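Yeah, one chain of the complex is gone here, protein chain that is, but the others are all in their spots.
And then subunit A:
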Amino acid sequence: MTAVTPAPPSTAVRPAPAGAAPPGRPAGRSRLRTLAGFAFGAALLFAVAPLVLSDFRLALLAKYLCVAMVAVGIGIAWGRGGMLTLGQGVFFGLGGYAMAMHLKLADAGPGGMPDFMQLYGQLDELPLWWRPFASPWFALPATVLLPMAVAFGLGSLVFRRRVRGAYFAILSQALAAAMVILLIGQQGTTGGTNGLTDIKGFFGYDLDDPVNQRMVYFIIAGTLLALLALTRQLIHSRYGELLVAVRDGEERVRFLGYDPASVKLVAYVVAAGMAGLAGALFVPAVGIISPALIGIVPSIEFVIGVAVGGRATLLGPVLGAVAVAWARTALSERFPGTWTYLQGLLFVVVVAFLPGGLASLWALARRRDVAAQPLRRGRLSLGRRRAERTEVPAA
């Protein structure tokens, strides 16, 4: 791990000179703007949306917000850390299945078996690895900790061996494929292709009741805001700066005495935890988790939303994910069959012409304003690839 030795003796801090604040971010005003932003987001999610949207649309929004949580994690891992993870479905699925297993067991009652196990009729009693999920004290932490543990194991192996770029992307995608195959192959205990369906209750509340559905929506909206706050702290911390440095010059960071593998591992594990939490909340919102929801295609769709919104920004991934998911519903209602092509086209266009995503349009407009002023504080990031990279011959 990166040095857990005591801090160096010379951490005496002097007040920042006027010009030394991070570019374009005077601390006080920025904090105020952030608070205003969060208040606005909260008002939108907690007051406006429930008033304006029908129960059906609100349930859809709950689903989109779960996707947005995965997107926030991808924003950290890919946008800030440069790890193009095409397999977040794995972590989403681990969280989702952990939650669904608990809810199925709760539906079945004490000592009962989930309905599908009786249907396939090969089992006389509950499989051993299902049993701990009967307890909410195990299942709930597991929805987050299980994906994080898997990400930790995988990341430790992969990052230390300096697997990155396209190789990492392919590897993460293969993992999603493997997970789907595993789930389908173990039909007797996992529900196979159907997944875990027909979930009725959520900790004693009937999920068919619109009031309870609304409660689930509020939980999801609150969780998303909390994840955004956490992400903001992470991005602006010293770790966040270090992560960007690793993204842009991994070898250089190594020569500064850090182990880039640990730096990346943290971001990857955090992203996995967010995806797991999203999967767990997806289950009560939608009532199902199945291999089709966590395989290669959904994993790529998560990434498309992030790319469209702007991967290196805080809000870009959220807005992009919601926008793409919404467009998917809206357009596939009207033009079934063409959405897949549109989505592919969207991805290509964004990656080719607007690598910073829609968020960079805003930055572009602002840059024009700023450029008009005589003294410009540095170039605004458009998410463009740096021209020069750390070119170090592979040993």
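We take it that a residue touches a chain if its C-beta (ideal position, glycine included) is under 8 Å from a C-beta of that chain, and two chains touch if they have at least 3 such contacts; residues count from 1.
What we mean here is this: contacts and distances are computed from a predicted model.
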Revision key, fill the gap. Of the listed "Urea ABC transporter ATP-binding protein UrtD", "NADH dehydrogenase subunit L", "Homoserine O-succinyltransferase" or "Sarcosine oxidase subunit alpha", the name UniProt assigns to the chain that isn't shown is "Urea ABC transporter ATP-binding protein UrtD"
Review point. Just one of A:157, A:256, A:349 or A:365 touches the chain that is missing; which is it?
Key: A:256
Study note, to complete from the structure: By the document's definition of touch, the residue of A:205, A:239 or A:362 touching the omitted chain is A:239
**Study point:** Residues of subunit A in contact with the chain not shown
**Key:** 1-8, 10-17, 19-23, 233-234, 236-239, 241-242, 244-245, 248-249, 251-259, 377-379, 381, 386, 388, 390-393, 395
